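Encoded as structure tokens, the structure appears first; notes follow it.
Only a single protein chain was left out; the remaining protein chains are all shown in position.
We just call them A, B and C in the order they show up, numbering each chain from 1.
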Amino acid sequence: MPQAITPIPLKIAYIGGGSRQWARSLMFDLALCPDLTGEVWLYDIEMESSRLNERFGNWMQGQPGVLSKWRYIAEPTLDKTLQGADFVVISIQPGTLEVMGQNIAIAARYGMHYPVGDTTGAPGLMRGLFSAIVYAGFARAIAEHCPNAWIINYTNPMTMCTRTLTKVAPGLKVFGCCHEIFGTQELLAELVAQHWHEHPARAEIEVNVIGINHFTWIDRAIYKGRDVLALARHHLEQPGALHVFTRAELLERVRAEARERSDRMYANREISEEELQAAGSFVALHQVKYELLRRFGILGAAGDRHLAEFVPGFTRSPEELARWGILMTPVSMRIRRWKDAPLRTQSIMEGKQPFVIEHSGEEGVQQITSLLGLGNLMTNVNVPNVGQITNLPLGAVVETNAYFSRDSVRPITAGALPAGVLSLVSRHVSNQEMIIEAALTGDKDLAFQAIFNDPTTTAPIDDAWAMFNEMLQASRAYLPGWKM
Amino acid sequence: MPQAITPIPLKIAYIGGGSRQWARSLMFDLALCPDLTGEVWLYDIEMESSRLNERFGNWMQGQPGVLSKWRYIAEPTLDKTLQGADFVVISIQPGTLEVMGQNIAIAARYGMHYPVGDTTGAPGLMRGLFSAIVYAGFARAIAEHCPNAWIINYTNPMTMCTRTLTKVAPGLKVFGCCHEIFGTQELLAELVAQHWHEHPARAEIEVNVIGINHFTWIDRAIYKGRDVLALARHHLEQPGALHVFTRAELLERVRAEARERSDRMYANREISEEELQAAGSFVALHQVKYELLRRFGILGAAGDRHLAEFVPGFTRSPEELARWGILMTPVSMRIRRWKDAPLRTQSIMEGKQPFVIEHSGEEGVQQITSLLGLGNLMTNVNVPNVGQITNLPLGAVVETNAYFSRDSVRPITAGALPAGVLSLVSRHVSNQEMIIEAALTGDKDLAFQAIFNDPTTTAPIDDAWAMFNEMLQASRAYLPGWKM
Amino acid sequence: MPQAITPIPLKIAYIGGGSRQWARSLMFDLALCPDLTGEVWLYDIEMESSRLNERFGNWMQGQPGVLSKWRYIAEPTLDKTLQGADFVVISIQPGTLEVMGQNIAIAARYGMHYPVGDTTGAPGLMRGLFSAIVYAGFARAIAEHCPNAWIINYTNPMTMCTRTLTKVAPGLKVFGCCHEIFGTQELLAELVAQHWHEHPARAEIEVNVIGINHFTWIDRAIYKGRDVLALARHHLEQPGALHVFTRAELLERVRAEARERSDRMYANREISEEELQAAGSFVALHQVKYELLRRFGILGAAGDRHLAEFVPGFTRSPEELARWGILMTPVSMRIRRWKDAPLRTQSIMEGKQPFVIEHSGEEGVQQITSLLGLGNLMTNVNVPNVGQITNLPLGAVVETNAYFSRDSVRPITAGALPAGVLSLVSRHVSNQEMIIEAALTGDKDLAFQAIFNDPTTTAPIDDAWAMFNEMLQASRAYLPGWKM
Partner (left out) sequence: MPQAITPIPLKIAYIGGGSRQWARSLMFDLALCPDLTGEVWLYDIEMESSRLNERFGNWMQGQPGVLSKWRYIAEPTLDKTLQGADFVVISIQPGTLEVMGQNIAIAARYGMHYPVGDTTGAPGLMRGLFSAIVYAGFARAIAEHCPNAWIINYTNPMTMCTRTLTKVAPGLKVFGCCHEIFGTQELLAELVAQHWHEHPARAEIEVNVIGINHFTWIDRAIYKGRDVLALARHHLEQPGALHVFTRAELLERVRAEARERSDRMYANREISEEELQAAGSFVALHQVKYELLRRFGILGAAGDRHLAEFVPGFTRSPEELARWGILMTPVSMRIRRWKDAPLRTQSIMEGKQPFVIEHSGEEGVQQITSLLGLGNLMTNVNVPNVGQITNLPLGAVVETNAYFSRDSVRPITAGALPAGVLSLVSRHVSNQEMIIEAALTGDKDLAFQAIFNDPTTTAPIDDAWAMFNEMLQASRAYLPGWKM
């Protein structure tokens, strides 16, 4: 792999630069990359958050283990942040967690229970609606201030955010990153270990990725020339591979797992009920993935909590979700965690918590170096369909493998989805397209049609309309100019 | 309109020639058409039924009002029936009413309640599965014995039957006929009468028809240059146009309407509970149609009992259906009516009931004369998509207007479905294609995927699988060679 | 056919209202239609021409045989002409005949000889370039002043003119009319007379029309249920049906035919050499049509002089054209005829020539009455492809049959072009699209690529570039803002 002799100087614009998780990941990964240097401009609607990240980023420069020089600059205007940027990173919170929580609660009152609620289903599509409005503005600003920059999106709903950028400003160079595939590769690596007694690294499981973000599929998985998907099908037939949980059983299982990590997560204290619920998101039982493999022949490749939101039936009750090993993630917990994050940052800078720098596991910085010509890379990304998936619409944002080289992200042709899966996936593609169109034109009816058309929406059409209107009310702060 | 100087001699092959309703319609319409003459060969797996129709058809020849000469021949073999036919008419009962009733009952146990159950939803798709198996045989036989004949299909599920013929033998000349559009035109004519105080005949409401059978839409309706769809939207805003029924209210309404027709239908005797239910199918309250217009902007153009089976939410309970003015049609009633039909035929021939010949209201004979060059005709039919609907797949059977002329049925371009409706319709198109593919290849998984993917299927995937297997068991007589 | 009780009042806007041929046709046909009345506004860049037509039109009102009342108004501004129009008729001369003549002469110097030069080949594509620039302005003006008007285009190049309107303002209701198909129907009627000894009217030959204007095809022709295309194939095999002409033979044939019409055309005086050449355009020998039928299996359906410009080989020399029975139309003759026309109009009004009113044979007024709801009509038109031709691009303007009814022109699905013909036709479709794009964006390279890509362009690429630049120079008055 080629290496830069002197570090390449960059301006990175970070939209959502007050981010409490992704910003940290990026700072660490940049700090550990000796090939790059430069400035990171942090823009956020909450200026105090970006100020904190600015302080933390600059404080890091003097810490041990840091291999490169970066200046962090919190900037109150989007335009100045973007001016002349080489890369734009976006990770924002569309709307607020509170609004998302309200929409999830409204859906629940109508009998639909979303374990995550940030991607699809009525709450996810509502979130897409806000996001598209905000991202349309980003698209125009980037097209004006740094049209040649590469844009890396981390915000969910991934597909709708990324698609809005390319729909509003078709020339932009955009891709969206998500690590859900990694988890599926790890699951397959575990199956290899269990059945073949070898211990591959995640990346050694070569996969063909095909679908849309959080509803991605793997139709080919190879480890050293052997078919790991066939292995997974074999695994399914073993007794115990598939299990129908009671809620009590599931909680017990989560509690056990939580206890194992207790020292790190809970400082060895008693685990509260709310924490227990939240812990559910760490327990991956893969029952949905396995069931989809069993019935559709190829493997759903995202966390079960996401997959379950794309397919009818799972979300009809918390009990139903529990049967498949899924606990609802309490939004309250997310809010708590989000609120606590700055305190932790502060306490690290004050030396109250140790500063441990390590790679985040994300690929963002590796992608940046590839785009700068420092070594090619094959990985999965979300980009507009230019043919990589034969039977999804051109232009729709899809997730497949792509080949990164200097100033170039070329998707690999991933082939076609089989008929049964195609029908599941394409419905979401059209809903996402409708939501973006609705956002850009202010078309309330079209937004409703998308939400009513979501396969997990079970309410009759008049109830669905009432639910939709409640959500619009709850979200009105993020729908400027919409008539309600 | 041109007229034949001497009647044109034809051989018509009737598959399902023992039919108890459609056969009668055809016989009457043929008898009333002076331009045609010839033989009608009746083929049926129930030979005694076709023998009865043979007797009745030939008996008719001597009756007053009959304008043309036809010989009716009940024939036990399909091959001989088809040999050299000019037209093939197909109206069969795929499986039996009993099996259909069982499948509807199975679905009900899993929480899905289909008021008709012959077109879509799990019971309708199961029926499609049998039909495709049988129709594949018809296709091959017709291709062998009368490849240039025009085939007119009346059997439901219309789309799957018609599509199987053209999929198995692409050269065949096929169209499928359905009169549901007529009812919607009549509704629009009533609105014209109510609001504009004019009294158009059904056919004076010019409509653009677009969709698939029983889930057809009208996106343009003109009466004397005025926009009748705009009128319907105006009507919706009037108080009382939309109404949420209780079951009691609905039954009362049906009872009232039944009483009005009491003399004809019930010979002025008391109406039984079962009859009352059955009568529900005659009461058209159009609430589903109106609601679709309100939310999707264009008009669903089939009976509400059909429309409700294509859209999620309506079928979740009999009460839900009742809210929209729909009563479940008891299959028992259908079976009774089907069993009684021969007695009525018999009693007419014996002079116990009067023989009254009149046009059936169907267009079959008019279509036949058009295809023979005796006058062009514009009407709605079900044929493979050759571009008449821009955004549905080529090859799929769709319903639009078409222009009939000598030996030619050319669909009119109907344009594109709007995004929200497209998503509803295209899901069914792909399910229907999957069912046919499953039937032709014996692919049980694919059949399941279609059924699970039906938007009215609300059961979780494992329950849906159980339900599907129960239906396979119930239907095994009609799935030769399938492993269960 | 329904008839208006009182005439329907209309405002017709005529762009190119000084037209010396089409305006007359329209005036006559309107005068003969008792169902309509109103105003015709005449707009032309040559105001004196529209003034003459204004005078003539109004003068006609008092003449015998006129059945309806119209007021003709010459108007110097486009905006006022269009304001509130119900119909817009466009027949203009893009550029001038002199420029067209120069471009034809330039092409000839490079070895390419176009008998018409107004539709395709380098001169026709250049004409398309001017037209698209002018038509883009029309599109915007119509969209502003009378967006609901129906637009009828008669200008050549038909496809590029019509397409520009719908490309620039997608909502416009446009169709283009051309009578070339009629001539092919007449040829087929003659074959019926010759071989079957019946004498059908043109319209009794039912044809399926498929292709693009002047390069249209007929893949099905039926007369009373018999296959007239098969008859044409049979005819080809007769001795003498195909003939290779020498130029002398051809001139002799033309002279003979010209003499027959001598009284009308030449007032019984001697026919000059130039007139003889011009007369060639009236002599239809159909050799190109027959040859295309022989080699491609379906019938080219336009005058041979047009067809020969779309297919390689014919245009390589005047002698080659003569071999196929085609004489070059001298542009000088066209100019003469165009210049003489006002004198004839003047002398009619002065009573020096008799005023004889008769139907033009065009269908424009019949189309207008259909669109007003006075009887449906099936005829061939040029409109954007919405699926009527399966294997040409959506949006491209194509020619097929269409069904006219109130406020509606719905193309009939015409099917697919066979592979060999498709390849011939689709090349022109892409060239036409490139020319329009080049006109709208001022892209000289793209315009060249289209011209170089024309199948009749035989010059090597550097010569073709030189030719193209000569044409740009000759046409610079009609390419405002183009760099040369």
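Convention: a contact is a pair of C-beta atoms (placed from the backbone, for glycine too) under 8 Å apart; a residue touches a chain by one contact, two chains touch by 3 or more.
Note that the structure is predicted; figures quoted are calculated from it, not measured.
Taking every chain of the complex into account, the chain not shown here touches A, C. For the chain left out of this panel, the touching residue among C:Pro76, C:Gly225 or C:Pro312 is C:Pro312.
Shown as candidates are C:Leu26, C:Ile205 or C:Ala464; the residue that touches the absent chain is C:Ala464. Check C:Leu422, C:Leu440 or C:Ala466 against the missing chain and you find that the one touching it is C:Leu422. Where chain A meets the missing chain, the touching residues are 206, 208, 220, 222, 224-225, 372-373, 376, 378, 386-390, 394, 401, 403, 405-408, 410-416.
Taking the whole complex into account, chain C touches the unshown chain at residues 244, 291-292, 295-297, 311-314, 316, 320, 323, 419-420, 422-424, 426-427, 430-431, 433-434, 437, 445-446, 448-450, 452-453, 455, 457-465.
Here is the rule we use: only the chains that are shown with their structure count from here on.
Taken pairwise by the contact criterion, the protein chains link up end to end in a single open path, with no chain closing the loop. Farthest from chain C in terms of Cα centroid separation is A.
Each chain gets one centre point, the mean of its Cα atoms, and the points for chain A and chain B are 47 Å apart. Distance between chain A and chain C, defined via averaged C-alpha coordinates, is recorded as 58 Å. Chain contacts: chain A has no residue touching two or more partner chains.
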